[in-house]
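Heads up, one of the protein chains got dropped from this complex, but the rest are sitting where they should.
For clarity, chains are labelled A, B and C in written order, and residue numbers in each chain start from 1.
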């Protein structure tokens, strides 16, 4: 009976990098959290404690900061691809790298009807994110980009039904033709190629997700997600697949009858736990193979 | 040696109430978290376990939901005042009540250039909040309103200095004439009267705080807060006092010299802990007495 | 109409200090989070941005680390008193200081029936805490110590009733003679003097709180807290007062009748929000004045 080292990776998680562009008095800002993971020939580190092949996580962190200066942080996808390729190309023991970048958005503080040059307020709640994986050397090298957003909290105060569902001996839920529907969406889309206008696409996907959520009359969160995915893939041939993780944040209609009040969809209790959790993927029948794109992406099937 | 019951209060914390106005196809939404605390004649509950004077926290919660229907949730201050006065006026054993309401903002999802009727996306990060205290019966009854905002995250990428400070044997910090300054602001202002346009004032105070933060050249966070407070009180005679709790969210300039790179205020490490914490109040020399307004308001001097 | 600077303080929050005693192969460990706040003559910093009186929060942090070496961290109360007195005595512009220390407990990892010399595992959940306030110079100097614990999560699976309570038109809660009672306790006790065996007292108060919680048949959380406070004050003349903040973490009996099952106190749903919140204080009729002891202690009346 022999023991073997299985899959392994290591890196520096959650380096908080803020990059200011101050080429003119009108600054630009990028605020990102970077996590790097390296895969490769690290058996000796495990089996014998020999670190000869191990680039310290501290060096990885330094690289994240240095690259923010050297290469800059334009689109998070480019920054992540640059870092991942560097680790794979330049560190001999590394055969694969995954770089995750989360970006917090800021907007200029309005002063006299115009955004201020160097004063900022955090914008919105959701987080733009990308997961980049690079594997292999030279001609064989492959790269995958999965971009997305987290914590996009949306709600429909009507236009959502839930009826005709399967009932078993543990079913007590009544059917409804008018309910609140709310979720804090995580959506991640895998690109089928790398020559993409990352930022423009992100903005457009976000707008498409919101617009579709708003306008689809919902018979189930599953159907809404499918419609959202369909809308994104139809508009964006460069996207091979989109995956959703959508908590169904329950809003329960409060029984006000004991107090002599009716409640026709007006007063709700917003519950914390438990919550429904709907996960699904929309892809193409002729899409490219995902390869390692989704490997260890948190929270997905 | 006798033991005595000291200050005490009890209530229901963090009821999550969502109120939809659906009088027309164009809905309105209010999303609040309500906490109630009652003060009064509860000695028997403590000393003898006799609940005869104790209105259950469950009833308090029910009242929050019922009032959302009966009285509605217009401005959070009115909703909180209504609840607090009800407990004091209608529950015989209650002599004082504190009601805290936090409000989450939503905005309409844009579809074809117009906000949707009943589909919403969470707006911004910060939370509007109010703490209402009502004490006493009949003619003697007093009410205090402290409104505010939490988690307003702002940053200046230049226009902030820190020099000329006191140095002792534990001081190693270098002086600087150009640093990042960032905070996640909590501001609470006490009204000197109750006939206030709550929502309009909130919007204007928020805008004033942001504008002042943006335009003041900062020699210290203390000075910036004072200027912000001064601007608010100057513009709003109905506000008697404003208090700030401002974490100094440190952004450290990264030393890139080991990598042959200079770093003239471009790449920063955003640290989590420790953080500076600046707390101060700006008031009026002839302002009304705060009374119980600040009693047990979290996180303030 | 003149504007005035009101109460203010500033400091460094949440410095994470770990101190290892390695005088022998058998190490000792202290793991604390320290927050310092200074009060004094800081008007110029606010009004004019003049930092001449302001000891940087960075220096305060340095002092916390240096004192961990110079004076050591024995009992958190001594460490906090040392820091607070230093700031008041040695920094000319400082007239008062508050130092909060939270301590995480570790225990030795058991190996062959004995605790290991230098390998540790986190012990328990709760946090030991102290809030020390020092005010004034020389002979006039006063010091207050409020020690306590946070997040002590306890539960009674029977031995708790709730009946005979006040009912109003919003009351729907049924009376019960057997319910679950659970809380995540915060208790803080103010010492009446400073020559105290801090650690021994802490251990004994903790044990007394637990034992009383366990053995009192509860008619209300209020009564349980009073009994707990009484037990502590009776056993500890050096304690002048104890305050509690106790969330009533509701465990709702699940209705299993639709599934043909009875549920005599066996299956519960543990709810997150809302929760009851009971706050009270037990003191002595001849106790010393609290002075500034409770000033800006979070979460208390």
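The rule is short, and it goes like this: a contact is a pair of C-beta atoms (placed from the backbone, for glycine too) under 8 Å apart; a residue touches a chain by one contact, two chains touch by 3 or more.
Model, not experiment: these values are computed from the prediction.
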Hidden-chain contact residue, picked from the options A:10, A:120, A:198 or A:268: A:10
Contact residue for the chain not shown (choose from C:121, C:137, C:197 or C:235): C:121
Of C:17, C:94, C:145 or C:220, the one touching the omitted chain in the full complex: C:17
Residue ranges of subunit B at the interface with the undisplayed chain: 169-170, 172, 258-259, 272-273
Interface with the undisplayed chain - residues on subunit A: 1-16, 35, 37, 42, 45-63, 66, 90-93, 162-168, 170-173, 218-220, 222-223, 225-226, 229-230, 233-234, 237, 241, 243, 247-248, 273-286, 295-296, 298-301
Touching residues on subunit C - with respect to the absent chain: 15-22, 27, 29, 31, 62, 65-66, 68-70, 106, 109-111, 116, 118-125, 152-159, 180, 207, 210-211, 213-215, 251, 254, 256, 258-259, 261, 263-272
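Note that in this section only the chains that are shown with their structure count from here on.
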Rotation angle superposing subunit A onto its copy subunit B by C-alpha atoms, nearest 5 degrees: 180
Distance between the centres, which are taken as Cα means, of subunit C and subunit B, whole angstrom: 23
Centre-to-centre distance between subunit C and subunit A (centres being mean Cα positions), rounded to whole Å: 38
Residues within subunit B bordering two or more other chains: 15-16, 62, 66
